[in-house]
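Remarks on the structure that follows.
Only one protein chain is missing from this complex, and each of the others stays in its spot.
Entry: subunit A
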Amino acid sequence: MSESPITRMAEATPQPLARKVRGLSDRAIAWIFVAPTIFLLLAVNIFPLIWTINLSFTNFKANRPNREVEYIGLRNYERILTDSDIWLSMQATAHFLFWTIFFQVLIGFTLAWLINKKFKGNDLWTTIIVLPMMLSPAVVGNFWTFLYQPQIGLFNYVVAFFTGADPSSFEMLGSVQLAPWAIVIVDTWMWTPFVMLICLAGLRSIPDYIYEAAEIDRASKWRQFWTITVPMVMPFLMLAVLFRGIENFKMFDLVVQLTGGGPGSTTELASINLKREAFEKWRTGYSSAFAIILFVTVFGLASIYVKALNKVKDR
């Protein structure tokens, strides 16, 4: 055999390493690497989910771990679906979801559209507008309770200034009519910047030359807005709505801080109700069933929504 440089190099090249390490195959090594992740996933996500499903068919109470647990079939589910409290909390959630998304999209898109105009200092404005989003929900909830104070609250004062009403004549957090709107206002204040940022990304993704082509094609600004701006920002907007929707479906901290679910149960959102059932009334089986129902609802809605989103994107 000739000792050409190439054959020498070929001989010096080691055999594929992986195949040799302790006689393990590539596949086995791959499994070893992903195993910790899979284990964690099972332990932290999958197992609790399955356990919750299991508990949802029982009358287990976590504060009486020694009591004998009975399987009661679908009784928990039956009771939940006929429980008027639960339906009220679902209604409160729907109200909260709809109006927060409505206002955040409306205001967020408008702000993004204005900020996207080329004017001096628009970066500074963006930073200022985005500030609320960077605060902790607990902090936001806490200081809005002050803003909503009938006597000393800035919010009441401002409303009074513009309407001429007496600032102490209404209590945003104490009134059955106003409290559901009070939480909508705070969430909108806090999260509109998020929707704005995503819309801004969408607007910035539209190249100038498309508007130039439209100018040449004699499309009015109005028509450019509806046939170019809106359709091209739509996938971004829908993504923002998805994020806000999922977040607000499980809204807890901000509202607990503001109203604690009151007055009465007017602002008792599903997740607050769930927490009560699980950790105040200790109806573990019952609340497990409720959790499963919420999970399926979010999951179902989100899947339908993501399908729609993809359709818009592919259009």
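Simple rule for what comes next: a residue touches a chain if its C-beta (ideal position, glycine included) is under 8 Å from a C-beta of that chain, and two chains touch if they have at least 3 such contacts; residues count from 1.
What we mean here is this: contacts and distances are computed from a predicted model.
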Omitted chain, identified by the protein name its UniProt record gives, among "Amine oxidase domain-containing protein", "Maltose/maltodextrin import ATP-binding protein MalK", "Cytochrome c553" or "Glutamate synthase (NADPH/NADH) small chain": "Maltose/maltodextrin import ATP-binding protein MalK"
Hidden-chain contact residue, picked from the options A:48, A:231, A:264 or A:300: A:231
Touching the absent chain when the full complex is considered, from A:123, A:217 or A:280: A:217
Footprint left on subunit A by the chain that the document does not show: 209-210, 212-220, 223, 227-228, 231-232, 315
